[in-house]
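One structure is given below, encoded as structure tokens.
Of the protein chains in this complex, all but one are displayed in their positions.
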Amino acid sequence: MKDEKVLEVKNLQTYFYSSEGIAKAVDGVSFTLHKGETLGIVGESGCGKSMTSLSLLRLVPSPPGKIINGEILLNNTDLLKLSDEELRKIRGNKISMIFQEPMTSLNPVLTVGEQIAETIRLHQGLSRKEAWQKAVEMIRLVGIPAPEKRAKQEPYQLSGGMRQRIMIAMALACTPDVLIADEPTTALDVTIQAQIIDIIRNLQQQLGMSIIFITHDLGVVAEICDKIAVMYAGQVVEEGATDSIFAKPLHPYTNGLIQSLPKLYEDQEELSTIHGTVPSTYDYPIGCRYAERCPFATDLCHDQQPDLMTVVDDKKVRCWMYSEEWQGKHLRGAV
Amino acid sequence: MTLFILKRLAQIIPVTLGVTLVVFLIMQMIPGDPAIILAGEGASTETVEELRENLGLNKPLYVQYGEYVNDLLHGDMGHSLKNKQPVLEEIATRLPITIELAFYSILITIVLGLIAGIISAIRPYSIIDASFMVVALLGISLPSFWLGILLMYVFSVQLQWLPVAGWDSAKHIILPAITLGAGGAAIVARMTRSSMLDVVNQDYIRTAKAKGLKGYVIIAKHALRNALIPVITVVGLQFGSLLGGTVLVESVFAVNGLGRMIVDAIRTRDIPVVQGGVLVASLIFVVINLAVDIMYRLFNKRIDLN
């Protein structure tokens, strides 16, 4: 079952057009998501991970944003080729989303029950009464006490953590194939974060959906994800199983990210950081986008962009160090 | 909420008293002896003195003010200097006309303003939007007395579709109501548009899209309800300029309402009538403001509590 592909993204490119030029927010992102699997998309802010997630449901603000290339295959249907009406039937039904800001993502003038129930009515054609009952059930499912009472309340009467639970209830109301969680815990307190992650994990086991978990928090990723795609400057730079990436990161950027995590059992004078800054999305270098900050960069890295190449089995990396050219050069050097 | 209403009601009392004080002081601001003015030109000294005695004009100001408020509470606004009729009676015949005019005007303000604003916001920067907004800009720039004359010239003089002036049939209401409501409609349209555009960029609209809701459901159910909250305040403010505007529009179209009564009374220096008219119009405005505040609060309770 685990091998069944649910979502496959190929060479996705989302650009933003403004008076200052073209911002290549998402620039050739590819990944595959299998049934029941959790994929973490990790990166610093501005690396394009949120835009990738919005692109999947074609929710990129347009103008100025535009998906200019790629395929998004949901059970082998390309979402980018669907009409607006066809896509609308998939949103909230086959693929749903939860967002970073629970405080502002719920409509302030509607009861939370109604906000869940309207999705159910829309996609499942239930009557008002049935949909309301199901909404109450969903609120119970995400662990909110007294769901009947809560359903009748408006968002301002709920705490941030509760609102995020409501968002989850809303997203899962139609048992989607894929749940996209865009930094769902970032705006919450640490204790609430853990609760929300538990809820998502439990519901995944109950409902069997696949999850794309977008975050900048490697700790969360290690806890919840089966595999990881690390993004840097609009591209995936490394992809592989969570365990193997944490055990042996291939890309120097991934390595830097992991090194900068505080470690529990080691004495650290100070946390290591990655020097330099992310290149502007308007003006990427010709070569490897990480070259400026990379301690191993050579002329090759500055001159040519590496492809995402498979190194071992499931592990892919976008770095010259693992190419034949590099191996050859270093072999020659050794001789 | 009840507490808020009670508080707001309590606030009204000093404001109302203040309004009566200002209206009372109008008389005192007149250069010269009020008794002579009230008695009219050419009145004998005895008449003036008699009037002074009768009206208590020789008493201290605060006593006079107390008596004025006391009279008001008993429904006595004094008598017109011209026809000696009680001011309240005059107002009672004029006020319904002004209320009718104001009602149709505010209807035009709200309906036209909302429709234009929503259409503009659905297709921002389109040709429809641009033309609506140009018209709206003209709407807030044309003085009502000038717009009234223009409309009169086009529809009454040139096309001869509608009567020039008066207040006898439904046809008479059309031009004054449009004239009085146009400026407000323009302001409401601009406000609705910018409020809608603001709301459309909110996170919860993105959530609504992500749920797969239909476009019109997103607009009507999710966006509009939120966008209308600030529009309520603007409509409330429009009541004020609308009430003030009746003075001009009633004069342009020779409508015998409260506004025209005030203007005529100022021309003839019939001060008690001016006082009564200004007082009634202001008290109506105070009550409307109260209603608007409570409505805004009802729609907006969630934002306050955050």
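The first chain written gets the first letter, and so on, giving A and B; residue counts start at 1 in each chain.
Basically, a residue touches a chain if its C-beta (ideal position, glycine included) is under 8 Å from a C-beta of that chain, and two chains touch if they have at least 3 such contacts.
As a working rule, contacts and distances are computed from a predicted model.
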Protein name, per the UniProt record, of whichever chain is missing from view ("Carbamoyl phosphate synthase large chain", "Peptide ABC transporter substrate-binding protein", "Na+/H+ antiporter subunit C" or "Transcriptional regulator"): "Peptide ABC transporter substrate-binding protein"
Missing chain: touched chains present in the view: B
Absent-chain contact - pick from B:V15, B:V135 or B:L162: B:V15
Contacting the left-out chain in the complete assembly, out of B:L175, B:L224, B:V252 or B:V292: B:V252
Selected from B:L138, B:A220 or B:A291 as touching the chain missing from the view: B:L138
For chain B, the residues touching the chain missing from this view: 14-16, 18-19, 21-23, 26-27, 29-31, 137-138, 140-146, 149-150, 152-153, 157, 239-245, 247-248, 251-252, 262-263, 265-267, 269, 271, 274, 278, 281-282, 284-286, 289
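Keep this in mind: only the chains that are shown with their structure count from here on.
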Contact set on chain A toward chain B in their complex: 57, 59, 61, 88-93, 96-97, 99, 101, 104-110, 118-119, 122-123, 154-156, 167, 170
Contacting residues of chain B [partner chain A, same complex]: 201-204, 206-214, 217, 221-222, 225-226, 299, 301-303, 305-306
